[in-house]
Every structure is written in structure tokens, then in C-alpha cells.
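Have a look at the structure that comes next, please.
One protein chain omitted, others in place.
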């Protein structure tokens, strides 16, 4: 059943609540002899960490990861490597201002699962904080597939889409939005400031690409590569939609328009377009895998919303805690991590069945 | 690993190629004592069957299902019921005109996984025919949840969307498109005829709703109800996008707009809108579950497309076989079935952990 | 959950009741391009088939297997090979004399699960007949590991053990008991005739060995090779005990006696004994894997046993159907098949994680 496990041969099990003593995960099935240090993981965690600009929650989470098991110094080289046993990772929680939420305990908070259901199972578990462990697991997954480059970008905020003609991967690290369009990033700065000052929030669309994925990963029916990517992205906090390649746009296309034609190039057969997003019939084609997901605006806003309390009384709710005006921003490294985990899992599964 | 199994407690394993002797599935984990006959399953299969109008492939597939195991006459009532053991279903293939495809064997067919990869694993397995077994499994899943109504509709064909104000579920069965908007259905008749006569194809968007889903199904992290729906839909042939509730539209909304506010109604607290699509934080809210998926146009078209052959020569390809101008139409009952399977699986898993 | 699936990467799902229309299985995860015909599977099935001597039930089960999916003629060689898609196998039931059991329907039959519990889930499912599908799956598993030789032998019947000094694998096929000790086989002929004529039954111990298993299969904690063998054997009808290597005898040994010492031989390091049964710490050592299982006597006997009926009345029960005086005999090919399936699964899993 594994309500908290993801993957088949590369398996990630996360645990921990945002307001508890620690969060962590166990990564099982990692191949042995892969060099791995805490710094390798920390690098990715730091990209996700909040409080790095005025556009993400000011909650301070140092997010210092510890490796509890699954690595050892190689007896000959001395380099720390994986042993093939489960890799347990732990991040202690240091900033637990849970009182911020105390006044909304009795009310159903619109758009917020755990209070809406008052289900003990959801207590803090659906928090964005859990995604830190996904990023950590993704850092390990990346090391299993060094030839694959997984990168993410924010391509839409509210109704504003980037100009794809201006896409420059180098811009991603230069603005607080992971935005590849320099001009749109400048616009977002002002736009999001307005939203932040109003105590409002806004949605976004994130695009994740994986270059260097070998052809042949996936399976034609239930273990489709795209089905696993869809589940992986949809399992990220606040995601409401997932698409591959042309995605929902494919619904508007004719067969002639949608076909990715082929010609011979310098390095053999090549596709002239990539409406398929690198996946046909559930199996990677060798083209870049391209997928997007839509992130809804957070429900934690300052404007009161109508709700009811536990006793059936009509009331209003507003959230005074520290929140992100656009949670989609911090979802970029999380989406990258999920893509890396899916690809690593499929790589190992494929190698198991087919032997290469 | 289970490359061909779907679900955890309600498990569906399909087998068979479109051009082989038979297709089938094994449904494992079905509760005992549920009345089940071949007619129950055939009813749903007949809705998916091709050749019922000029808008679906003229391939004749009687699709007569046989139950091979897992049922018996109840010793007291005599009614045929499930026993709790695996239910094996078989449909023999009767129409195997595989020669239609023989001239494209050596060419990479744009947009078609199995030839594009020439991977023996894909041989016929990614065919739309496999979806018959999903519909069959879905018929069983529906019987596990008699209080839940799962219905589907085609809401967009090419760039043409239905008028939601005209939505009438009664129209679904009155046109060959599963279209709930009578006027748009009339338009689609002419529109798709044009596409069909050109030997072209077109994409579509399908919406599936489930009413009567109890609150509380799902889990907050990896076994999210929406994540499983996303995987289920994305695993359907030709699907390129999935969304829940407001979906990609949520990216354009502010937190104020996206919030599903609550007031007291005659039957207790009720939501004033359903942008969440009935799922918050991975868990059902009690509102109708609403999800959509985008189906790309089939790559089997009469207009030649550029491709390369196995020896690296540049050539063209066109498909003379019998194909659907809009494969999205027949995806409607398939989407319903996948939704029913996901809900049945989550219902059983929830009952296992929580006891009700 | 998969109540009826066995294995992780090499997955076997069986279905069908002994008195239904057919039994079958789906073997998922088989590597592609492995030559496979129905004759390959039939050969192993024929070794298990009842009615071949007066010592097994006279129920006639031709057990003719059909491959429904997962194979195709190789486009170049023409040889029928696996495609990597699920291989569905079907055996139609032809001899359904279920009336033999009709008079015991109302009574709890001592030692017989399905009537004892009157659980609809057990209806015919726990029959020895299901083991035919295990043998069929095992035949496929053997082809994945052609360098491994899996053989089984009956080493004890009732209190009578074979003389291990007389072990000759060539004898296995020359007597109806799969007994490697020629003299003991002659004794068993007379001994079992006596039991058969009394309408009684007797238990047995079966030993399965696998030679050529590469070192390194298995994992140190929950996916131990021996743990999976134990589950596989214990899942065979009527098995009550499983042991590896020295097994229960190891409880009587000192550390000095139990140690498998090593010396250098012509082909490198070799063990001087095999108390470990080829498995240490859950991982294969390269020595032959040796495991045994105990089969209880069938509860279907002619001497009345005391029981109670469904209404609470005290009564007696006896079985007039056709049964085996020693069901352990026919368990030999089943045990071989389960060993082969476990090894194939571990081979694929190991290859997935470690890459060779």
C-alpha cells in the first residue's frame, strides 16, 4: 500500500510533520558505489529553501541534512560511497512557530486539506515542508543518472506567460523566480510584490525538462513513463494539473500538426518537433522529456474568506502566518527532484528487465 | 514492479495484444459476495465498442467478455456473486486484419510508439484495444461503490469547447460523442465528418466526474487521490494532460478567487464552488470529484508525414488502416472506468487502515 | 496487496478454481527475446500431471497449456520469442467431477481449509490444481536463468528417509516418487501401496537444489533470498515447514560444526561443506542453494474423522473423492518451479539495482 512510499526499485519513503521534531526520508534501492556526501544533497536543498527573497515565506529553515545510513568510505579510495543499503536522511526542525495557526483550529479553512477534513492523518503532513525530502531524494536520483540533465523553470505566473523565444537557461539562477525569460522576470518582481503586499497569492506553471534520457524507458500500459511523471507531479503540494509535451494543447491539434516528423541529421534520425514531450506510448523516445504542472495559489491569504466552524456556525477565516505569495516558485526544485526520481526508478526497472 | 498491474488492494493486471488471439485481465482483491454477471460488464464494454457510428473505427470487435474465475452461484440465493478470489476476464480477438499495417513495418511512424521504437515490448500492447479490459475492470469497480456515480463527457474537440451552461447529462447517450451540449454535438457531427473525409484526426478533452465519493479517501503525500487519478488517466492511450478541478486554470487565479468558500446549507456545511475538484491535499472532500484529460489526435492519418526508415533513408509514411478521426470519443468510457478503479482501490485501502 | 501475485520484477498472478472452466496465470516482467513455446511449458506440466501412476489421483487432467499473449515470431529468425509484455497462460478444465464432494458440503472437514472456514474466498482456490500454473510459470523462469539447474527430489515419506549416500539424480525419473535412492524407491512402492489400499495418506519431505546460482543474489534484510524461498515453498498447498541447508538440524550444531570452512581448490576458493545451503545473510554464496519443505498428509481419507456440521451437530466425515495417498510426490515439480521463480525474480532485481 505504501501510503508514503514512491517508486518501485528506487524507493523513497518520507516521514515527519512540519511542526514536529524532524522530517526525513529513507531512499531504498540506490545502487552501490555511487559517490555521495551531505554536500551533494545540501546543494539542491538550498535551492528550495524558503526565506531567500521577499517572495518566499520568511520562515527560516536551515534545512541541514544529515545522512544516517547507507554510505561508507570506500576501503580503497576513501571516497564516501553508497553501499546499496537504505539511505536515511534527517533534517531537524528548528523553527516551529505553530501558534501562528492556533486561532484557525476550529474553522474549516477553504482550500486547506488538513483543517478542512480535520483528519488526524493530515496533521501537518501535507505541508510544503515535506517537499524538502523529495528534493533530497532527487539529489541522489540525479547521481544515478549523471548523463541526464534535469532542469526546471517557472513559465507562467497568474495569467502571465513567459516569451519562449527569450528562453535562456542561464537566467534561471539570476532571479528569485527560476524564470528563464529575463524581461518577464523583471515584470514578475513588480507583479508579485503587489500581490504580496495585498496579502494575496497567485498560481503558476512550472516546466521540467530532462535531456539525455535514453530511449526505451517506460512500459506501454500501466508503468508508462508519463503516467509515473503525472503521479509524481500531482503528488506535489498544491499541484492541480500535469501535462506532457503539447499537453492540453494537443487537444486542439490535428494529426498532421501533432506529428513529430523525422529527418536524418548529422547524428542519425532526428525529430523535427517534440509535441510528444519525449514520450510516445509510455516509452521515452530519446528526445528531451518535457512536462509541466500547474500550481494553485495558496489558500493562506489575508483577505477573509467565508467558512463554517466545527459547530456549524458561519464565520470568516484569514491566515496570519508567514506564507508565500506564489508557492509555485519553490515548486521548481521539487519538480526537478520528482522527475529525477521517476527517471532513476525507470532506469533501474528497465535495467532489471532488459539487462542494459 | 508490475509493469502491467494497476492499483493496490483493487488490482487490475491486463494482458494481450491487439493482433493476438485474445486480450484479458485479472482483477484481484475484489470483495466477496458482490453480485456480478457477464452482462454487468458487457454493458460498459458496449459503450466503448468501436464501429457504432461513422466516427469510430469500422474495425468490428464484438468484444464479448467471458468470466473465467472468481464468481460462483451463492449457495443460498443462487445469485452469481464474487468469491473474493481473482476474477479473470477474457475477450477473444476475432478481427485481426494485421496486414493493413504491413507496409509501414520498416518505417518509423511519427507519433506511434511501437514502430518508433521498434521495441518488441511494445508490440501491439499500446493499442487502444487494451482499454477494453480497463472498461471491464471498471464495471467491477463500480459495483464495489454503488453509491458513487461516475460519468464522463467530451467537453472539447479540437479548439471547440462545449457551452457549460447547456450541460445536460441526458444528452450524453443521444449523440455519438458523449457530448452533454446538444448544440455543440450537432456542430461536432459536421465538424468531425470533415476531418474524417480528409483522412485527418483531431484531439479532444474529456471530463470525468464522480458524485457521492465519501470525504476522506486518499492520503496526504504519495497516495494522494489526485495523484492516482493523474496516473490512471495518463496511462490511457494518447492522453497528454490531466487536471483536477480548476486545473491549469488555477495557475491564473488569485488565492481569493480559488478559495472554495463554505456556508451552511440544508444538509450542513457546503462549498460554494469546487475549484478543488473535490480533492484537497490529496484527500476527497465530499464534493464531486472532477477531473479532465487531454487526448491527442491519432497519428494514423492519410496525409503523408516525413519519417526515416530502419536503414536511415528519408521517406514518407501514411496509414491506410481503419482509424478513428477522434480517439478521444472512445476514451470517455475508459476514463470513467479508470476513475472507478482508483476510487474502489482507495475505498478498500482506506477501509483497511481506518476501519470504515 | 496482490493476494494472488508472487514476485517483484518477475511477477506471477494466478487465477481460476479447480472446478471452474479454466485456470491460468499472467507472468509479467519476463525479459524480451527469450525463445518460448508451449512445448517448453508443457514438458514441465507433464511431470506434475496426476494419473501417471497408481500413486497419484486418477483424476485425468490433460493440462494442455495455451499461450494467449506475450510471444511473437522474431521478425528475423522466425523463432517464437517473448516480447517483454505479459505472458498469459490458460489451461481449460475438462474433468469436473465436483459431485464427488457434494455430501461433505455441510460438514467442517478436518484439515481442509475451504470447508473448514466455509469462506467463499477459498472456494476451490486452495486446490492442488492451482499448482499447475506455478509449474508453468517456473518453466518460463528457468529460461531466464539457463545456467542454473533446479532439481527436486523426495527425500522422506512418512518416517522413512532416503540414504543420502545412495543419491543418484538419474533415478529421479525412473520411479513414480522422484526418489533419488533406488532402494528406497522400491520400498516406497510397497509402502505407499499399503497406505493407498487403506484409503489413508502420508506426509513427505521434498528437497530442491539449484546449482549454478551466481553469488550475490538476495539482500541482507527483508528481501533475503532464503526468506523469499521460505514464502514460496510455504505457499504451496499442504506445506507445513521449510528449511535451508542444515535447517532445523542447525539448531543442534555448535558454531564449529556449522561453519562451512574454505580451502583453495582448482577453481579458486571453495567451501568444504554447505550447512548454509548456499545462502548466508540472505545472499547467495555461489554454492548450490539447497532447501527442503515438509508436506502434510492429505486430509482426504476414507477413515471417518470426527467433525461438526454447520448447525453445530456432532458428526463424522470421510472423503470418497479421488485423492493422492502422498500429495508430496506431485509437489516435487511445484517446488522446483517456485525455486526457479524466486531465483529469476532475484536475478532481475539484482540486475536492476547493481547493473549486472
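The chains carry the letters A, B and C, assigned in the order they are written, with residues numbered from 1 in each.
Please note the rule applied: a contact is a pair of C-beta atoms (placed from the backbone, for glycine too) under 8 Å apart; a residue touches a chain by one contact, two chains touch by 3 or more.
Keep in mind that this is a model prediction, so the values were computed, not measured.
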Contacting the left-out chain in the complete assembly, out of C:84, C:180 or C:277: C:277
Residue of C:78, C:146, C:173 or C:268 touching the missing chain in the full complex: C:268
Residue numbers in chain A that touch the chain omitted from display: 1-5, 8-9, 11, 13-17, 20-24, 26, 28-29, 32-33, 68-70, 72, 75, 81, 83-88, 90, 105, 119-123, 125
Hidden partner chain, residues of chain C it touches: 1-6, 8-9, 14, 108, 110-114, 116-117, 119, 121-122, 125-126, 130, 156-159, 195, 200-205, 215-216, 219-224, 226-235, 237, 240-264, 268-269, 272, 275-277, 280-283, 285, 294-301, 303, 305-308, 312-314, 328, 349, 352-353
Touch residues of chain B, complete complex, unshown partner: 1, 9, 29-32, 84-85, 220, 348-349, 351-355
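One rule holds for everything that comes next: only the chains that are shown with their structure count from here on.
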Chain A and chain B: spacing of chain centres that average the CA atoms, whole Å: 26
Centroid spacing, where centroids are CA-atom means, of chain B and chain C in whole angstrom: 39
Averaged-CA centre spacing for the pair chain C and chain A, given as whole angstrom: 46
Where chain C touches two or more other chains at once, by residue number: 1, 9, 29, 32, 84-85
